[in-house]
Every structure is written in C-alpha cells, then in structure tokens.
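Yeah, one chain of the complex is gone here, protein chain that is, but the others are all in their spots.
All chains are identified by letter, namely A and B, in their written order; residue positions are counted from 1 within each chain.
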Amino acid sequence: MSARRPVFEVRELESLRAELERQAALAAAPRWNADPEDVQRSVARLVLTLVEFIRQLLERQAIRRMEGGTLSPEETEAVGVALMRLEETVRDIASRFGLEPDDLNVDLGPLGRLL
Amino acid sequence: MTPLTPRVYLYALLSGPPACEAGIGVCAEPLRVVAVAGLVALVGDVAEPPAPTAITLRAQDTVLRRLSAGIDAILPARFGTLVENDTALAEALDRRRPELARALERVAGCEQMTLRVWGECAAAAPHFEVAGGGPGTRYLAGRRRLHERASRVPELEPLRQRLGDLVREERAERHDRPPLLATVQHLVERGAGGRYVDAVHAAREAVAPWRVSVSGPWLPYAFGEEAA
Partner (left out) sequence: MRRGDHLREILETGDDSMLDLVDNLLTRGVVISGEVMLGLAGVDLIYVRLQAVLCAADRVEERSRHSRP
C-alpha cells in the first residue's frame, strides 16, 4: 500500500517546503544557548519567549474557562485586560531588542495538550 | 545521560498485540511489544535515536504500515520519541491514558487522507459582533475568534458536501501563506481511499477559485489529539 502522489506546481511546492521547515523546526525539542557575541539579546529572547509561552497558555485556558462559563463577567474583563496588556508589553520589549514575533518561537503543540 | 545508555524508542500505540511477528525497526533493532499503563506500545531498544533522513522516515512509516495490517487501531508516535526505559514510558503514557485510549478507539479501522488547500487569498471569515462587555472582554472574545478561525477551512465546503460521511473526523490547520492556505486531515474508513480521491477530483470545479491536492492513505498520524 503506497501513498498516492499529489501533483504540485513549482511555487506550491516551495511554499509547502517552507511551511514544513518552519513547523518541523518548531516541533524539534527546543534548545536555548546564549550567543556569546550578544548575550543581552539572547537573554531577552529567552525571557520573552518564556513569557510569550506562558501568555499563550494563560490565554488558552482563559478562553476555555470563558467558554465553559466558569469565569464571572468581572473575571473575564479583568483577565482580558491583563492579557491584552501582557501582549502589548511583550511586543514592545521585543521590538526594543530588535526581536520579531517570529523570533519568540513558541510551538504549544505538545504542551497545549498538557492543559 | 551517556549516549551509550540503551534507551527505548517508541514507534506507536496499538489496540492489541500485532497479528504478525514484530520484526525489526529503523535501527535494525528487534521490535518488541509491551503492555504499558494499560496500553500496548510498539518499541525498540536503541543506543541513539535515529536521525531524521529520507531513509529513516520512510523506514519508520513502512514498519508501521506492516504492523498495522493485522491490527484494528494504530497511533503512530512522533518520529524520534525516546524514553529512558519502560518505566519512564509507563509514566509518560499514564498521564495521558484516557485521551490515548479514546484516540485508539477513534482511529480503529481507519486511515488518513491529507488535503492541501491552495490559493492566493483565504475565504472571508464570518464576523461575529460581541455585544457589550468592556475592552478586556472584547479582547478575549476576539482572541477566541482567532483560535476558532485557525482550524476552520470554509474553502472546502463544496468538497465536504460531496464527501459526506466518508469523512469520520477532520483536523484542520490554517497557514494562510499564499499559495498554501491550509492543511486538512480526514479520517476515513480503511479502503475508502479510492472513493475519496474520486470525490476530490469530481469537486475540482466546485472548489474553485481554490485548488485542492490530496495524498494518502496514511496511517492516522494526525488523530492522536482531540479536535481543537
């Protein structure tokens, strides 16, 4: 039993390869090593990646509870404002170090299921 | 952790012991089947995890296809999944036992077809207005819409109608990086691949301006998780 081969146009193939590279890079076990040439930026990147990771976990859980009706309207508003500010703060600090959102690579894949 | 410590490489979870002899794995190691945390796992003892190359990836898929022939349900593990020993494996699986057991039931007697959706522009997303609430509530509602949208592929609606109940379950992921818009996995009954591909070809015009490509059948790699 062999897989049927799909037919692609060249541009589509390139786009698929790029996307898979991106996803598979995220899926590999993350490693952090400080770049000795720019320790500050490396540290900032690690810290912001961790904060962004936690922010995404918090956001997912908040949405889950909002959907499940276990957050009061006041709690929903308070958590929403806090998450909004957290997102802005991460973006601001990141840009000060020349970091893009993509640099804070977070694949919640496996860990998203821990919740 | 020294590189010479024998480690346990996880290939898949099974609904029961395989009908045929387990044979050898990707590193030419003998495969063994072990009942662990109330689940059945297919493992091999390796000194080092295999590196992902064209050869090893194909070899792993081949090993699993061979074993799936005599088994009702198989849940492939991610390539490169290594644990220290059977005890560590039991611990890791125990944590997720209910979901994994459910996943095995879900994929029983099924295989996976993979669709890619191509186009220059995504279909417009429906816009739901959120009544009332302060800025925080609206923000959270907006994020919720974003999460929901991430797994909706409205472009496929004409095809879904033609596929009908050929499709048991769907897992979708939007990329929105033209021309690659989304990837969709469909769980179908084993043997339904031919009818599935025919339906995709028949729906070609209906799905325009988007284009859909299909591959498969595959083992149910994407159905180990609950739908988002």
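Note that in this section a contact is a pair of C-beta atoms (placed from the backbone, for glycine too) under 8 Å apart; a residue touches a chain by one contact, two chains touch by 3 or more.
Remember, predicted model here, so these are calculated numbers, not experimental data.
J.: So one chain is hidden, and I want to know which residue out of B:100, B:117 or B:141 touches that hidden chain in the complete assembly.
T.: In the complete complex, the chain left out is touched by residue B:100.
J.: Which one, B:92, B:108 or B:150, makes contact with the chain that was left out?
T.: Answer from the full complex: B:92 touches the omitted chain.
J.: From the list B:61, B:86 or B:189, pick the residue that touches the absent chain.
T.: Counting the whole complex, the residue in contact with the absent chain is B:61.
J.: Since one chain has been left out of the picture, which residues of chain A touch it in the full complex?
T.: So the residues of chain A touching the missing chain come out as 3, 5-6, 8, 13, 16-17, 20-21, 23-25, 27-34, 36, 57, 61, 65, 70, 109-111, 113-115.
J.: Since one chain has been left out of the picture, which residues of chain B touch it in the full complex?
T.: Contact residues on chain B toward the absent chain are 1, 10, 13, 51-54, 57-58, 60-61, 75-81, 83, 89, 92-93, 95-96, 100, 103, 114, 183, 185, 215, 218-219, 221-222, 224-225.
Keep this in mind: only the chains that are shown with their structure count from here on.
J.: Measure off the straight-line distance from the CA centroid of chain A to the CA centroid of chain B, and report it in whole Å.
T.: About 21 Å separates the centre of chain A from that of chain B.
J.: Within their complex, state which residues of chain B touch chain A.
T.: On the chain B side, the touching residues are 65, 78, 96, 99, 116, 118, 133-140, 143-144, 147, 175, 177-180, 193, 197, 213-218, 225.
J.: Given the complex with chain B, which residues does chain A contribute to the contact?
T.: The touching residues are 1, 3-8, 11-12, 15-16, 18-19, 27, 59-60, 62-63, 66-67, 73, 76-84, 113.
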